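A single protein chain has been removed from this complex, and every other one stays in its place.
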Amino acid sequence: MIIVLKPGASQEQLDHIVSKVHELGLKTMISQGVERTIIGVIGEEDILRITPLEVFPGVEKVLPVLKPYKLVSREFKPESTVVAVKGVRIGSRSIQIAAGPCAVENREMLFATAKAVKAAGAGMIRGGAFKPRTSPYTFQGLGEEGLKYLREVSDATGMPAVTECMDPRDVALVESYADIIQVGARNMQNITLLRELGQVKKPILLKRGMMSTVKELLMSAEYILSNGNFNVILCERGIRTFEDATRNTLDLSMVPLVKRLSHLPVFVDPSHGTGVRELIEPMSIAAIAAGADGLIIEVHINPEAALSDGAQSLTPDEFARLMKGLAPVAKAVGRELQ
Amino acid sequence: MIIVLKPGASQEQLDHIVSKVHELGLKTMISQGVERTIIGVIGEEDILRITPLEVFPGVEKVLPVLKPYKLVSREFKPESTVVAVKGVRIGSRSIQIAAGPCAVENREMLFATAKAVKAAGAGMIRGGAFKPRTSPYTFQGLGEEGLKYLREVSDATGMPAVTECMDPRDVALVESYADIIQVGARNMQNITLLRELGQVKKPILLKRGMMSTVKELLMSAEYILSNGNFNVILCERGIRTFEDATRNTLDLSMVPLVKRLSHLPVFVDPSHGTGVRELIEPMSIAAIAAGADGLIIEVHINPEAALSDGAQSLTPDEFARLMKGLAPVAKAVGRELQ
Amino acid sequence: MIIVLKPGASQEQLDHIVSKVHELGLKTMISQGVERTIIGVIGEEDILRITPLEVFPGVEKVLPVLKPYKLVSREFKPESTVVAVKGVRIGSRSIQIAAGPCAVENREMLFATAKAVKAAGAGMIRGGAFKPRTSPYTFQGLGEEGLKYLREVSDATGMPAVTECMDPRDVALVESYADIIQVGARNMQNITLLRELGQVKKPILLKRGMMSTVKELLMSAEYILSNGNFNVILCERGIRTFEDATRNTLDLSMVPLVKRLSHLPVFVDPSHGTGVRELIEPMSIAAIAAGADGLIIEVHINPEAALSDGAQSLTPDEFARLMKGLAPVAKAVGRELQ
Partner (left out) sequence: MIIVLKPGASQEQLDHIVSKVHELGLKTMISQGVERTIIGVIGEEDILRITPLEVFPGVEKVLPVLKPYKLVSREFKPESTVVAVKGVRIGSRSIQIAAGPCAVENREMLFATAKAVKAAGAGMIRGGAFKPRTSPYTFQGLGEEGLKYLREVSDATGMPAVTECMDPRDVALVESYADIIQVGARNMQNITLLRELGQVKKPILLKRGMMSTVKELLMSAEYILSNGNFNVILCERGIRTFEDATRNTLDLSMVPLVKRLSHLPVFVDPSHGTGVRELIEPMSIAAIAAGADGLIIEVHINPEAALSDGAQSLTPDEFARLMKGLAPVAKAVGRELQ
């Protein structure tokens, strides 16, 4: 940590800060420049996190040197994490695709969609039983009934099921049905939920908040890992910007960036990331080209009848075409579609 | 709702859409222009919300005409809501100030701060017992112990207590101690929490998410009202933008905007909104000038020792000066400090 | 400047960087911590600006310590700059209001509007002769004819005239007619224009780009000052964010922030800053409360007939009401309307 003093900071102020840092068991190194005095702090930076040094008289700013996360970092664990679920190895050389409806609406629709996406090459089924909708007046999901259908279809097809949990009280329930528990973008900083999920055995798919930095995404994952669950898959799903021609701005640069900073696998959700049906195929291909370990895509057997996000759902035919386009690009970047 | 067709949309596509709209019990009005055909839909727009019209062949875009919220709107309730808590009337002619530490750290600190802010003219005490921190390695709050101190200091000073609830399982607990329950910015779209708070008797202070539009803030309030609790205070606390000279960008324009769109009172939090101690006083004054009904401000008896947000906490002296500056401006805009 | 090395940086890499810094005539101070080595650089930081230290092997990041601007800073000139134009003293205790149409459309409209805003208390007339429109198919301004009308109305009313220059080839022309030359938001980083305006005698009103940080605004001002013209007025006019309920997000926090960082006067443009007619009055009042030295407001004698920005233009009556609301707030914050 580096403490930069104001131009006119007094010797007394300098002494006050230095003695405070020493009290905490840390060492200092003072560098008196022409215009500014700088204090380098040596030792465990964490100790300083709880001390509001910016508030001390004479301090202009405080520059942290170390990253605020540990367990999720590649420095902590250099080899890439592979999350294995019923034979699906996420984060391996093999690209994994989860597909299915935004929301589980009924048994028939779910089975028909699952059969179609499996035929096209998907390895996992996705579908929401609990939906965090912006409006209280729209479809909020089937709840446990939806979870049951998901379990059923997963068992029938052999595809692991991914579904969202949005309430800390539902964690045990969702865990009992799902193979991978999803944290939605709106809940990326729902700390109580993250803590519960850290105590679960099932892998977590953690979606980036629509206005969260990569650092904050890693900090949220750190909550889960530090509570005991190391099976976390990160997921880019678009961030909020001024551009309104797409629903969100899909930040693909985060894929190679996160792969450098962290050992955790990274998925991309081009459905929410663009919100525009025609853009899902090219952005899926681009995501794999950028190094993503997998995709999560909304597919509906009949988008016209979807109860949520119909406008960004692919038909099974569109999804099959996407999968065909994906294979040669996966190969071109040294990966493979399972 | 208005449906705009693509330039080359066929008569068959038009008929398909129109018959779907009629099936839902709505009327249509077709306008065939030189370049585009437009379908006006007449009737209860809500019915159409669950139908993904964008997905129908031939549709270019769908333009909603009505606002997606009802109970929070001024059209639903033209007169301004006044939230009354133990003699404090929020949303009345009188400006209300809640002040106190970011987190309740111990009993002594809280009492000393409360005494100081009351002397300076604050009408409510604020303080967090549960803290949703970005990092799992920082102080997370005292929990119920903090709530007890808050209740004690509130009873001793007569100032109603505002404190955050971040877990739907803690709602009853927090309600039993607090006078006003705060929803933090990170939980503005925590739907399960909002639903619980809709069933509570105590008023809710709902902070705008750092990534949320004014419309989404109103939709989140709609969750609370539609579950039965009409005592909601909205709170601007800065949004996330590209500007990094301040911690957030305080969007004061939302104050007069929300006062037009909704009957609910609006508070401003200049502490989180700027994150820069020197800017809190001028922005507090500007907030009142813009029409805010009150402020929530972080004050700490000894910011150097604060366990969180020390850098943006005012000392009691700074807060007292702020209150002195506030009074003439409140008067100049036809309001009064109680 | 502080250079942070990567965790595994070698002694050889450290030596290479240090020798490069010494070559430039600067001193270093090395601090070897538990996890990182840090190099403090002492001396004229400017010398290092052209050396891409981030690119040197072993370097993780480079943290600048000093601000990148000089002439515009309060450290360079502690007393506030007052820009005086024909008796109008911008940056003094007196609040100054420039009002008028977005574009000069014809002589009659301009004279009628000027008369009205003067009667309401405006001290300056504004109006565009050159309009940087997003679309090539909309009204682009009257050019020199518009400048002539502005000069005429300024002479007739005694109000100094503010108008935009958007082409470096037009600087001499605009200077010959205008009293204050405006740089529009889209041209804030039009470097060739800034350089020309640095050689002009007339004051410059420099609007913040909708995508520009406060630091970049100050850097653009630095271009003008470093070319010889110290009479610069900065102007906040809203930044672009995800919020679409207003045309831009008016960043009022920048007002007290810039007043601390710089000696230059700061104006606010609530017309472009909000783009919503009903919000102009409350945000004008809030701007003055936040410490702005003046406002620039769009007023049109007949907004229904305006050739540009009609939707955000006030009528003379609305403007007169705004001025009435402004006076007591100016007084409450220790200022006065002339």
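Each chain gets a letter, A, B and C, in the order it is written, and its residues are counted from 1.
Here is the rule we go by: a residue touches a chain if its C-beta (ideal position, glycine included) is under 8 Å from a C-beta of that chain, and two chains touch if they have at least 3 such contacts.
Keep in mind it's a predicted model, so treat the numbers as computed, not measured.
Engineer: Looking at the whole complex, which of C:Arg126, C:Arg240 or C:His263 touches the chain that is not displayed?
Structural biologist: C:Arg240
Engineer: With respect to the chain omitted from the figure, which of A:Asn187, A:Ser226 or A:Thr249 is a touching residue?
Structural biologist: With A:Asn187, A:Ser226 or A:Thr249 as choices, the missing chain is touched by A:Thr249.
Engineer: Who touches the missing chain here, C:Thr28, C:Gln96, C:Gln182 or C:Ser313?
Structural biologist: Candidates C:Thr28, C:Gln96, C:Gln182 or C:Ser313; residue touching the omitted chain: C:Ser313.
Engineer: Contact with the hidden chain only, please: which chain A residues?
Structural biologist: 211, 213-215, 239, 241-246, 249-257, 260, 273-274, 276, 278-279, 282-283, 285-291, 325, 328-329, 331-333
Engineer: Considering the whole complex rather than only what is displayed, give the residues of chain C touching the chain that is not shown.
Structural biologist: Looking at chain C, the ones touching the missing chain are residues 20, 46, 49-52, 54-56, 68-69, 132-140, 166-169, 186-187, 189-192, 209-211, 216, 219, 222-223, 226-227, 240, 277, 303-304, 306-311, 313.
Engineer: For chain B, which residues reach the chain that was dropped from this view?
Structural biologist: Interface with the chain not displayed, on the chain B side: 2, 4, 7, 29, 31-36, 38, 40, 42-44, 63, 65-66, 75, 240-242, 244.
Please note the rule applied: only the chains that are shown with their structure count from here on.
Engineer: At the place where copies chain A and chain C touch, is the share of residue numbers found on both sides over half (same) or under half (different)?
Structural biologist: Shared-number fraction above one half, so same.
Engineer: Distance from the CA centroid of chain A to that of chain B, rounded to the nearest Å?
Structural biologist: 26
Engineer: Taking each chain's centre as its mean C-alpha position, how far apart are chain B and chain C in Å?
Structural biologist: The separation of the two C-alpha centroids amounts to 31 Å.
Engineer: Approximately how many whole Å separate the CA-defined centres of chain A and chain C?
Structural biologist: Measuring from centre to centre gives 39 Å for this pair.
Engineer: List, in ascending order, every residue of chain C touching at least 2 other chains.
Structural biologist: Only 241-242, 244 qualify.
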